[in-house]
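Take a look at subunit A:
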Amino acid sequence: MDNLMTNYYDSASMILFGVGFMTLLLNNNLIKKIIGMNIMDTSIFLFFITKGYIEGGRAPIYAATQSQSQNFMNPLPSALMLTGIVVAVSTTAFALALTIRIHDAYGTIELDKVIEKRGLQNEQP
Partner candidate 1 sequence: MNGINLLLPVVLPILAAIAIPFLLEKKKEAIRPFIIGTVFLNLIINWVTISTLKTRMYHIWTLNDFIDVFLQVDELGILFSLLVSVLWIFTTFYAIGYMEHEKHQERFFAFFIMTLGITNGIAYSGNLFTLYIFYELLTLATYPLVIHSETEEALYSGKKYLIFSFGGATFILLGMILLYTLTTDISFVAGGLPILETIDRDQTLLMIYIIIFLGFGVKAALVPFHSWLAAAMVAPTPVSALLHAVAVVKSGVFALLRVCYYVFGADVVERIEGNVYISVLIVITILLGSLLALHQDHLKKRLAYSTISQLGYILLGIVILNENALLGGILHLINHALIKITLFFCVGAIYVVTHKIYIQEIKGIGRKMPVVMWCFAIASFSLIGVPPSNGFVSKWYLALGALGAAKPFFAALLMLSAFLTAAYLLPIVVTAFFQTADEASETEYTVSKYMTAPIVLLTGVIVLLGLFPNPIVGYIENIVMKLM
Partner candidate 2 sequence: MKSLILKEVNRFTVIIIYMFGLYIILHGHLSPGGGFAGGTIISAGLVFYKLVYPERSKRIINKDVLMKSICGAITVYGLLKSYHILHGILNHTAEKSLSQVPFAIYSAGSLLVLNCCVGVIVACTFYSVATLFLEGDL
């Protein structure tokens, strides 16, 4: 419990991850699924970025006038997460486009109704 409190950002991102995961898996609505996916991705970004965070550190911008003794934060996780965000954005866009298509085809974005409309002939045993 103590560990959970001291590493509160880790715990927070884990809780967020759980929330996103459950939304992604268990929700019936396609849009909510996409929202869950985004929550999940965001929690991972948070988790990653906190790994580069140093208490009292400053932004890693190098300038000749500043003293070298000061702590910089690790810029690598942030840079990586920028890439991650781009990936997440494109995935989201793709998923939304797909949702539009499904809505056009079936007239609903509830997954169970989609399956109902398709009939049961093609579902796996």
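The rule we apply is simple: a contact is a pair of C-beta atoms (placed from the backbone, for glycine too) under 8 Å apart; a residue touches a chain by one contact, two chains touch by 3 or more; residues count from 1.
How were these candidates chosen? In short, all candidates are chains of the complex that A comes from, given by their letters.
Here the structure is a predicted model, which is why all the values come from computation and not from measurement.
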Subunit A: touching candidate in this complex (1 or 2): 2
- prompt: Inside the complex, what are the residues of subunit A that reach candidate 2?
  reply: 93, 96-97, 100, 104
